[in-house]
Each structure stands twice: as C-alpha cells, then as structure tokens.
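Apart from one protein chain that is not included, each protein chain of the complex appears where it belongs.
This part shows chain A:
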C-alpha cells in the first residue's frame, strides 16, 4: 500500500511537479517513459515518489519514446491505468503509436510539456508538438499555469476513462514558462484526489486469459471506415463528459473550467484567441488596452481536440475583429487556431467577422504585455475600419524587417 504524501493546503510547485503529483494521486498502475526536456522532471519526480514508497505501480524504463508509448499501449490493453509524459521530439517519435492508442480506445493520460520541434534544435516552449498530435484521436487539454496542470491532469483520467469516452488524453503546458515556473498550487489531499479520479475499470483486458481478445486487428476497406467513424463519434461527443467532469471538479475545489475560457469578452469589439501561458499575459494586456479605451476581450479553447467550435463561435458572436494567435510555425498556411476560429465562425453564420493571424513565441521567444498590446491596437484598427486594413498574417517580436503575408 502506497504511503500517504503529506501535502500542505498550499504548495509551491512548478508545472512538472504539479503534473507528477497528479499522476501519483491517480495511483497509476504503469508509467513507461523516456524522459525528455522540459518534461523530464515529471517522470523524474514520479520515479522518486515510487522509490520512496508513495506509488504502488510500475515504472518501465524503455529505449525510446516510440517504445514508451508502445509499452503504455500494452499496459493499457492489459487492463491497467497508464500514464506517461513527453515533449517535442519525443512526442514526434510517439506519433505512430498515438494513433494506435486512440484507435484501440485506451484511456492513457499523457502529460505533455510543449516544446518546439527541430530543426534547428530548441528546448523551449511552443505549440509545435501539440499541433503535431492534432489528428491522432486524443483529447488535448491546455493548462496555462501549474495549478491548471495539476487540476487538468486529475480531470484527464476521469474524462478519458469514462465509458462514454474511453479515449487517451493529453494535458498540455508550455515548456519552461509553466513547467519550470514555481507558483502556489492548492492540491487536493491524496484520498480526496483519488476519490475524484476513481477506481480504474478495465475494458476488454488482455490479462483476462479466460476470455482472450485480439488488439490491433487489421481492418481493410470494408471495415476501417466504420471503425474510424465510431471513434470520431466518441471524440465528438466527449465535450459533454468533459463538462460534467469540470462541473464536478468545481464542486470539489471551487475552481471552474470551461470548454472555452474567456476574459471580458461580453462587451468586446475586439477579441484575441490564443492558448497556453500567453493567455495570462494577454489578460494584463487586455486590462491596459481597456484603459486606452479599446473594448477588447480574450477567448481560449480549453481543449484543442475535440475543438469546441460552436462554443467558440458563441463567445465571438458580438465582436467585430478577431486576431488568432498561434504559437507554432504555420509552414505554408495560416495558423491552426486561425483556421479553427475562421471555420467555427463560418459554420455558425458569423462569416462577417474580420479575422487575422499572428505567429508568436516560437522556440520560447518572449511575448510580453507590450507585444500583445500592439496586436490589440492593430486589431482595433480593423474593427474601426469595418474591414481588414492590416496584413492577414503577422509575426510578433521577430527580429528584422517586418514580415507579413496577405
């Protein structure tokens, strides 16, 4: 029996420590991981908990991230609660197996610390890896600070393991900006956290040797489409469960999470759409811009997949101009968040909005209140003109001559 970890009502944790404690409290059966910066301390802390007797599960050392996710798939198919952590190149190496996990409907939880993808090599935070996993059939939750990283990791188990969902979940936090920034976190006590997460219920466990099952069957043109459609339906309908879990979490902790978060959007003419730690920077920028008389608000999808497109459009229905900020190299088109936002608005009959795209913070480049204020002012020009007078895609805090695309 695992020892109880003495926790104060308030702890000072960085995002990695917060995620590691959430994994510990969920009493994960198997963690298989190949540590990679900046998520290394998640598994490092977790294995320390295990060595110190605070965890009953197994920690599997493997030779690569591909093997890490493969071991996770094996352990989850065997019938255990499974988690891992990764970043960047490790995430990229896992991608093939991410699709296996979701297709086999294994509710693995992966705490991702977002980091840029090489080349050139970079260990700092951007959303390239999260965007890479976009179509892998996982639920992707986004945390903006250590408290959220802790909360959402606990929620991730509940969401993924719900029998209406049974899909793997990632919880994302920005590399270094969240993962290595110590802040006050109010954790649940071990027994309360475990009570919230609940006992793991295995479905079709391979360790039930009396009833052998085949995982990873081949389905060709006569089967594959039906299976993928079925899997997609589970993902599309998961927001209902996410909402339920968030509501229950609020009852327990008083901390409220929504499918789409917003700040001062109700009376806004101008809106920014962005995800991750920059959202908190943008809150400060919004307050400053409002002092200048610009009616601006913020919107953030709490989930990148499934994308809450109707809820997002609902939040944006009264604004005039929108800027979507993407923290990933767009490589040949507008940023993904721009595309999602534009699609969401069109689908809901709000095609008259003026919407522009900004690329920011690649490879951990600093994005300050002043930078976001500049975006707000530019977007306000669009709102005032009633048409787009700025370039379609701009770059924030990029050295050199102005770079933009139309």
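Everything below uses one rule, namely that a residue touches a chain if its C-beta (ideal position, glycine included) is under 8 Å from a C-beta of that chain, and two chains touch if they have at least 3 such contacts; residues count from 1.
The rule is simple: contacts and distances are computed from a predicted model.
Peer 1: Just go with whichever of "Acetolactate synthase", "Branched-chain amino acid ABC transporter permease", "Dihydroxyacetone kinase subunit DhaL" or "4Fe-4S dicluster domain-containing protein" UniProt uses as the name of the absent chain.
Peer 2: Spelling it out: the chain absent from the display is recorded in UniProt as "4Fe-4S dicluster domain-containing protein".
Peer 1: Touching the absent chain in the whole complex: find that residue among A:10, A:227 or A:240.
Peer 2: Checking the options A:10, A:227 or A:240, the one contacting the hidden chain is A:227.
Peer 1: One chain is left out of this view; which of A:204, A:318, A:348 or A:397 touches it in the full complex?
Peer 2: Answer from the full complex: A:204 touches the omitted chain.
Peer 1: Give me the chain A residues in contact with the hidden chain, please.
Peer 2: Here the touching residues of chain A are 103-106, 166, 203-204, 210-217, 219-223, 225-227, 229-231, 233.
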